[in-house]
Every structure is written in structure tokens, then in C-alpha cells.
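The complex is shown incomplete by one protein chain, all other protein chains being positioned as in the whole.
On to chain A.
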Amino acid sequence: DMIPYTPTLASSSLLGRTTTSTFVLEQPRCVFSTMENDTNIIIWLVVATPEGRWVNFNNSLGPGTKARAFQMFPSDTSAYMTLGTTILQYPCLKNPGDITVLRVGSETSCAKNNSRPTCNGPLPFPGPYRVKFLAFNGSEPVAETDWSAPITLKEAKAYNSIPTMGSRHSGGMIAITTILSILFAVLLAGLLAMIIS
């Protein structure tokens, strides 16, 4: 069934909310509350590109299959599934002041390892991406949330493009140069007058 929850990015007080290859989501706490006690349920995160065709997204393609493998993304598949956790990890009760987030893209070690299709690998391009949570009981999808708003990552500019020229001379430097030059010229004139006379 559809759960009316939209996954959102974490609070903007986190500087690493979006980087060039990762982003941080709020955990879906208190979202799957009807199933909280069923320990067989695993919540997966689906990350998709616009070609994923959200309208007709096939929920029954399970995690760990080639069609939803991180390593096949984005060339051979338009979505992958990762961060599978039991529902017990998202309890409704949370301590105030706790930061409950999910960092998408943090596992660099398994990014190229085909035997780990549910790897939470770094995202290969700046996006935009959309995500949703999908709950599976065994191999059956049982609940899903809405798709999130499009998430775009940061893009780094080339450091060569930083302009370092354009240093205009400050007023102080011009004052020092002109005044000292004039004074020096006067002194030289005085020296000449001394020697000649």
C-alpha cells in the first residue's frame, strides 16, 4: 500500500547534506507504523533517475537482482536499491537531539564489486535523482512511500577557472610610491646644489 510520506533531504544545518557524490536523507521514522512489530519486513531505499519512469515503476523487481544492482546503475538500469534495514531500526520514538539520517553514497569499498548489488556506493553523476522507500516482506513488496522531490548534487568547477589576476593597486601603495619618489627627487636636487655650489 501507499504510505503518504515524502522522503526529504536532511536539515540544512548539515554541511554535507549534498556533496558531489553523496546526499543525506532523513530516516523514515514513524512512517511504517502499522508494520512496526513485524520483524520480517525490510525497508529498502530506491534511487532512480528520470528515465526510471516513476509513473510505471515496477515495484516487484527485488533488491539484489541485476535489474536493481548498484553496479548496473545508470548504464544498464535506471534505478537501484540499497540501504536495506529492518523496520526495527526506524523506531518511532527518538531521543531529542539525535541526528537520524541516512547517508546515501557512503560505501566506497563495494562500488565496483558485482557480488554486492545492494552496495550503497557513491553516486556517479550530479543527478537529478528521486528516491522512495519500499518495504518488502520476503520477496513481496508490501508498502511504498511517495517519490521524493528531485535531488541534485553539487557540481565542482575546475580550479583553473579561478581568476587570480585583477589585483588593482591599492591607494596606499600609490601614495607611498608617489610621495617617496618626490621626496627622493628633492633630495637628489639638494645634493646636486650642494656639490655644484
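One rule holds in what follows: a residue touches a chain if its C-beta (ideal position, glycine included) is under 8 Å from a C-beta of that chain, and two chains touch if they have at least 3 such contacts; residues count from 1.
Rule of thumb we're sticking to: contacts and distances are computed from a predicted model.
With the options "Histone chaperone asf1b-A", "AP-2 complex subunit alpha", "Tetraspanin" or "AP-3 complex subunit delta" in hand, the undepicted chain maps to the protein name "Tetraspanin" (source: UniProt).
Considering the whole complex, the residue from A:30, A:92, A:149 or A:180 that touches the absent chain is A:180. Among A:62, A:122 or A:141, the one in contact with the hidden chain is A:122. Of the residues in chain A, those that touch the hidden partner chain are 10, 13-17, 19-22, 24, 99, 101, 103, 105-108, 121-122, 154, 156-160, 162-164, 167-170, 172-173, 176-177, 179-181, 183-184, 186-188, 190-191, 193-194, 197.
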